[in-house]
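Only one protein chain is missing from this complex, and each of the others stays in its spot.
Naming follows writing order (A and B), and every chain is counted from residue 1.
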Amino acid sequence: MTGSIVGSRLSRRRFGMLSGVALSSGLLPARLSAQEPINLAVIGPMNGSNAVGGEMVVRASKLAVEDVNAAGGIHALNGAKLNLIIADSTDNAQGAITTTERVLSQQKIAGVFGLVISPLTAAAIPALIKHRVSVITASTADSLVTPANGGYLFMIGPTGSALGRVAVDFVRASNTAKTTNVTKAAILYINNAYGQSAQKGVEKLVRESGIDVVLNSAYPENMTDASPLVTKVARSGADVLFPLSDVTDAGLILTALHSARSKVLVFGAGSGFTWPPIGQSLGEKVNGLFGAAAWNWDMKNVVSDPKLVNVTTRYEKVYGGYMPEQAGEAYGAMWMFALAMEKTASADSEKLRDALATMKVTSGYPTIIQPGLVEFGANGANPNVKAVMIQWQGGKPRTVFPPELATHQILTPH
Amino acid sequence: MTILLQAVINGLLIGGVYALAAMGVSLMFGIMKLINFAHGEFIMLGMYIAVVFTGVGIPAGLLGIYWVVIPTMVVTAGVGALFYVALLDRAARFGESPQILLTIGLSIGGIGLAQVVAGSDFKLPPNPVNGASLALGDITFQVGPGIAFLLAVAMAIWMAWMLKRTRFGKNARAVAESRETAEMLGVNAHHVFLVTTTISIALAGLAGALVIPYHYTYPSVGEDFVVMAFLAVVIAGLGNVLGSVLGGLLLGCIQSLTATYFDIDLSTAAIYVLFLAVLLLRPEGLFTAARRTV
Partner (left out) sequence: MRSCAAICAMLAVVAAASFLIQDSYILGVMTVTTFLAIWGQSWNLLSGLSGNVSLGHSVFIAMPAYVTVVLFQTWHVPVLAGALLGIAAAVALAAFIGAATLRLSGPYFALATLSASAVMLSLILHFSDITGGPNGIPIAFTEADWTNLEFDHTRSYLLVGLGLLCVVTIFVAGFRRSRLGFYVAVIKSSEAVARAAGIRIALVKVVIYCMSAALTAAGAVVYVFYLRFLDPGFLAGLTLSVEIALFAVVGGTGFLAGPILGAAFYELIDVVANARFGDVGGWDVMVLGFSVVVIVMTEPRGLCELALRLVRAGGAPARMRSVQREAK
């Protein structure tokens, strides 16, 4: 329409005026009107025992969105800015379903990051498929990266079984180096999607490495006292314990172990061992504790890039305390959405899904995800990412294993 | 053998808190014939109040955090008195059904209120009691639950003395037997009920304050304790206050033993099945002489 008018009749000034009118009245195609913000949603538990998880991903998502907008927004869409929608999934599946449905039907969403905890992420999948919006998640349950996710889920971090595996690899390496001599292992896992998934990986590997599994026990999510579990561990004669836990249960298990003056070596996997609450509640006693993490603020790929160090330092300055596991993953994920929008010059959630499924990003902020590149393979899994072992030193989790990502030495086991 | 002993010790220590909670419920039922379904929420209230007090400061030393116990009990006692004056006094006139519903409503409303005011995240003020224990050979005694256990025993002794020896105790037992007769003899039943409620809720506050050093505080935490309390009270025999203490300790042991030797999921089911069995087969309770109270 504009083409024929501009052709010969009007002077450039009049064209300018007309464009201005057309722009403000929405006559021009949407692609050229740069004012529409693009919605990205972050959904997670803002309450309950995993509230700290929701909090960290919201903080990191906010930071990422601010950074994208500060760098000029989405250039391919005329500098369109990102707008972050924050929603509370509550800490049960019911609430996750309702919230996701509500968020996706009340406004146009280009993509979602969430839902922090595996069972919640699983519950939200049908709604995501229905509305054709993809989710990038830092949840870890293996059952999430199956065809059941309809191609709409992308797991940016390692799976639960990979988390379990790194803990076992670590013990094996330690045995080989003769630093330890572990022969009997006990596994305690939280009875939810994460725990069940991590447990499978751990059990198999432990047996393969010639260590006996003398106890393999699930415990309920709402456990209030871990002393019977600890007594059970003592009874089994294990010399190493792999607890696979979320936040509160990790705290209960560790304090019960302290109370019982247990001499068992502990290699935890799960948010409970790497997120801030365990550092806060144990204080000095946390130092020396090992945990398997999906991401850590001081991995080699992060500290060797000043731009990424800037991100983690800024997070620490604004929010106090190191940038925790899922915060780093959320930051990388938000930038993945932004880059997908740049690539497709579109904010359409389906197109973004297709882009995410095929993109391979080796530069820019997504390199915050180890080992410094992000791509998604079959069923949305990330084939290149590896879990790491951290050890709490000086009140912060430091990366100590595997060697290609480690930046700190191991302090003698507690 | 060590394992067995340890499991029993763990059970007794945990049972101490159940016993404290059970005492409050049993007292109220024994004297006022009222099952307070909101008792757990008063424990929760005690916990939150105690946590607020810890915000003022925790003195150094292992037991420093326990300074909050007395102020918490004072506040919860006040709430208890208010509870009686504002609600229970009038509700006594209604039938059984409305009373049940009243305390249920209060219970659910209380949980919601805690969520709105304090949020649902789990609180535990960092303190040296958490994870601390005393060792005697191979057996360890957790400090937190241990102190709760000792206080439960102390309160039980005090309660026994109070009910048997003090004027109030005698009046209360008279009213429990027969309100009309007691009033005819000059006992002020309202006064008895007021004091009973205050003591019951103060016990809830005590339980809450004793538990915050090692147990997470969150809106529905009361449910974890009160269910055990109800079970203990019924298993012992409704109205049998001292029996309910034994009931609490027994349940703690059952929970600990089944969780240690079998499955932690089954321990809950086992207790409920025991509860139902007692309810159906010996409703007067295990520790009460065969006298139908139903």
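Quick note on the criterion: a contact is a pair of C-beta atoms (placed from the backbone, for glycine too) under 8 Å apart; a residue touches a chain by one contact, two chains touch by 3 or more.
In this text the structure is predicted, and so the values were computed from the model without any measurement.
Student: Check the options B:100, B:139, B:195 or B:242 and report the residue that touches the missing chain.
Tutor: B:100
Student: Could you tell me which of B:8, B:81 or B:113 touches the chain that is not displayed?
Tutor: Touching the chain that is not displayed is residue B:113.
Student: What residues on chain B make contact with the chain left out of this view?
Tutor: Touching the chain left out of view, chain B contributes residues 35, 87, 90-91, 94-98, 100-102, 104-116, 119-120, 219, 223, 227, 230-231, 234, 263, 265-266, 268-269, 272-273, 275-276, 279-280, 283, 294.
Student: Take the complete complex as the reference. Which residues in chain A touch the chain that isn't displayed?
Tutor: 46-47, 87-88, 90, 92-95, 97-99, 101-102, 105-106, 119, 122-123, 125-126, 148, 191-193, 196, 220-221
By our rule, only the chains that are shown with their structure count from here on.
Student: Mind pulling up the chain A residues that touch chain B in the complex?
Tutor: 47-49, 51-52, 91, 217, 219-220, 222-225, 227-229, 231-232, 234-235, 247-248, 251, 254-256, 258-261, 280-283, 285
Student: What part of chain B is in contact with chain A in the complex they form?
Tutor: 3, 6-7, 10, 14, 115, 119-122, 124, 126, 130-133, 135, 140, 142-143, 214-216, 218, 224, 255-256, 259-260, 263-265, 267
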